[in-house]
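Here is the structure we will look at.
Note that one protein chain is taken out, while the other chains of the complex remain in position.
Letters A and B name the chains as they come in the text, with residue numbers starting at 1 for each one.
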Amino acid sequence: MNRLAYRKLVNKIMLTLTGVCTVLTVSVLFIVLGYLVFNGATSIDWAFLTQLPKPTGETGGGMANAIVGSAIMVGIAALIGLPVGFLGGIYLAEFSGKTYGFLVRYMADLLNGVPSIVIGIFAWTVIVVPMHTFSALAGGFALSLMLIPITMRSTEQFLLNVPRSLREGALALGAPKWKVIGTVAVPAAMRGILTGMILGVARVAGESAPLLFTALNNEFWPTGLRQPTAALPVMIYKHAMAPFDDYHRQAWAAGLVLLGMVLITNVTARFIASRGIAVQKG
Amino acid sequence: MSAPAITSGGTGRTKGLLLSLRGGDAIAHLVALLFASSVLFVTLFLVWELWIHCAPSRAKFGLSFLFTRDWDPANGQFGALPFVYGTVLTSVVALIISVPLGVGAAIFLAELAPHRLSEWCTFLIELLAAVPSVIYGLIAVFTLIPLMRQYVEPFLKHTLGFIPFFSGPAFGDGYLTAGVILAIMTFPFIISISREALLEVPRDQREAALALGSTHWESTIQVVVPYARLGIFGSVFLGLARALGETMAVTMVIGNDTNIHTSLFARGYTIASVIANEFAEASDDLHLSSLIELGLVLFLITIVINALARLLIVVTAGRGTGSAT
Partner (left out) sequence: MKNPSKLALAAMAALSCAGVATAQSINAAGATFPEFIYKKWFSDYRNAHAGIEINYQAIGSGGGIKQLTQATVDFGASDRPLSDAEMADPALKIKPIYFPTVLGGIVPAYNLPGVSTQLKFTGEVLAGIFLGKINKWNDPKIAELNKGVKLPADDIAVVHRSDGSGTTFVFTEYLAKISPEWKAGPGVNQSPKWPTGMGQSQNEGVAGAIKQTPGSIGYVELTFILTNKGMQYGSVKNAAGGFITASVETVTAAAAGLTTFPASITNAPGKNAYPISTMTYLLIPSTIPDAKKREAIKGFLAWALKDGQKLAPPLGYAPLPKEVIAAEEKQLPQVK
């Protein structure tokens, strides 16, 4: 075989291989989703969504309290994390100087990179220990720490994307800077900012590690923010590792609920964002 | 880099109407500054809290904590080595699997695939990144472990059993399985970021290579990929950082063995897993403090890796087309 033919063969083989890589990686997604959807769909029932867990070993019951508990803790996280991230992002985009801005960005990235279990340790030392109890507050706080850097960076990104001309127009009309931000820049970037917020919330909703020793778990309905609270991801973990077949069934159902929520949120957010960008470019 | 700061002139010496407008700006600036600084405060506070809460074990073991193999809560002996080993090993296995596959897929998506197919595939792969860790763990426990136990591990043992890495009893869980699930979790990062890096390479680079008579593959592997290599390395580091800190999926398949084993089939432990398993009921202050110290070690490792990753990605973006990150 002459050199050219050899090179052409290598070309064909390697390019096919890259196609194979793509098929492999994309098919993993389908396998993951498909298997979960199949098992989850066959496992989920109305009782699952509305009832409390049954005593250990008994079949039936549900994880309604975990769904509500997750919602409460994600709500706390959003209440704390979204405003902080939003205003922090405004700072980075509109006000920051070079060095301090760099410092804040670096710290935000650092916080973003902290393993979620370490965030759990921090929330434990700061909230669980002084309060002498596991609580939804501690769980929500831990989740908010993960939400802040995500929100901050995405808010900053979308604000920076707002064209200069919009701001300059408002300033030319005599508006003070804070009015420019509040009435021109932020609304223009709102779609993107909201997308970032939704994606962030969806991400922390799926987190399990920070809740393991902050919110612990609870068999009953959430009775207060200072009580241990059940959460869906933690329930999935515990039920998957238990020996009871019915627990496994419930774990699949819970996985379906969680994954469904996360994926629907993600797809919706991206859809909103893509439409938003088209509007801005026009 | 802040937005164009075209404000009314002066440095605060203005009065009357301008003064009231100025006040509003100052308040806005202050409020935003406060909230942004919370990140600084929280992160530093986090490190501080970790540091002081692991004082007992730092005092007792000092630096040797990082090199001791013994993890014996009953006798007050704690060492980080088995967990650091497990964490690093599973992450390395994950990268060995996911980097070739991921970069290969990125090349396909950036160079070969039709535009729409590329967009759709990337969209789907980025959805993979949104799947919570515990769901990966759930699937791994019921599908991956039996698969490894019944097919993959016996096959590896049969063919490569003479290498110490592939010897010993194989029960389906352990380092290798953890590495596989971590690989699946790092695919989205590597593919997505590498693809971006490859797309940034200017057309004229490719065309120059093709004009000189290279095949498509040759131009890719000899010109495009090296041009984008910093971004690709950055994606690898990011994937590594994610793998190192991964908790739930790994805890469900690693096997929870506090010893060090050479065989990849053996059960082991990672830093995140031992904290997840033992924290809620650490028997005494020293145990708790050692777990927190482990958390600090993990944190430091991920800081370093993350910093390297950001550096690489920023440098590539800067070199590419000059567009700001």
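Note that a residue touches a chain if its C-beta (ideal position, glycine included) is under 8 Å from a C-beta of that chain, and two chains touch if they have at least 3 such contacts.
These numbers come from a predicted model, not from an experiment.
The hidden chain makes contact, of the residues A:S116, A:S154, A:N218 or A:Q250, with A:N218. Only one of B:E119, B:E207 or B:E281 touches the chain withheld from this view, namely B:E281. Touching the chain that is not shown, out of A:G34, A:G57, A:G97 or A:G169: A:G57 (per the contact rule at the top).
Even with one chain removed from view, chain A keeps its contact list with that chain: residues 54-57, 68, 71-72, 74-75, 78, 128-129, 132-134, 194, 197-198, 216-225, 227-228, 238, 241-245, 272. Where chain B meets the missing chain, the touching residues are 70, 72-75, 141, 145-146, 149, 169, 171-173, 255-258, 267, 277-278, 280-284.
Criterion: only the chains that are shown with their structure count from here on.
Remark: chain A and chain B have CA centroids separated by 16 Å (rounded to whole angstrom).
Chain A meets chain B in the complex at residues 7-8, 10-11, 14-15, 17-22, 24-26, 28-29, 32, 35-36, 39, 83-84, 87-88, 90-98, 101, 103-104, 107-111, 113-122, 124-126, 145, 148-149, 152, 159-160, 162, 164, 167-168, 171, 176-179, 181, 185, 199, 202-203, 205-209, 212-213, 216, 233, 236-237, 240-241, 248, 251-252, 255, 258-259, 262-263, 266-267, 270.
Per the touch definition, chain B reaches chain A in the complex via residues 1-8, 21-22, 24-25, 27-29, 31-33, 35-40, 42-46, 49-50, 53, 100-102, 104-105, 107-109, 111-113, 121, 123-125, 127-128, 130-139, 141-143, 184, 187, 191, 215-218, 221, 241, 244-248, 251-252, 272, 275-276, 279-280, 291-292, 295-296, 298-299, 302-303, 306, 310, 324.
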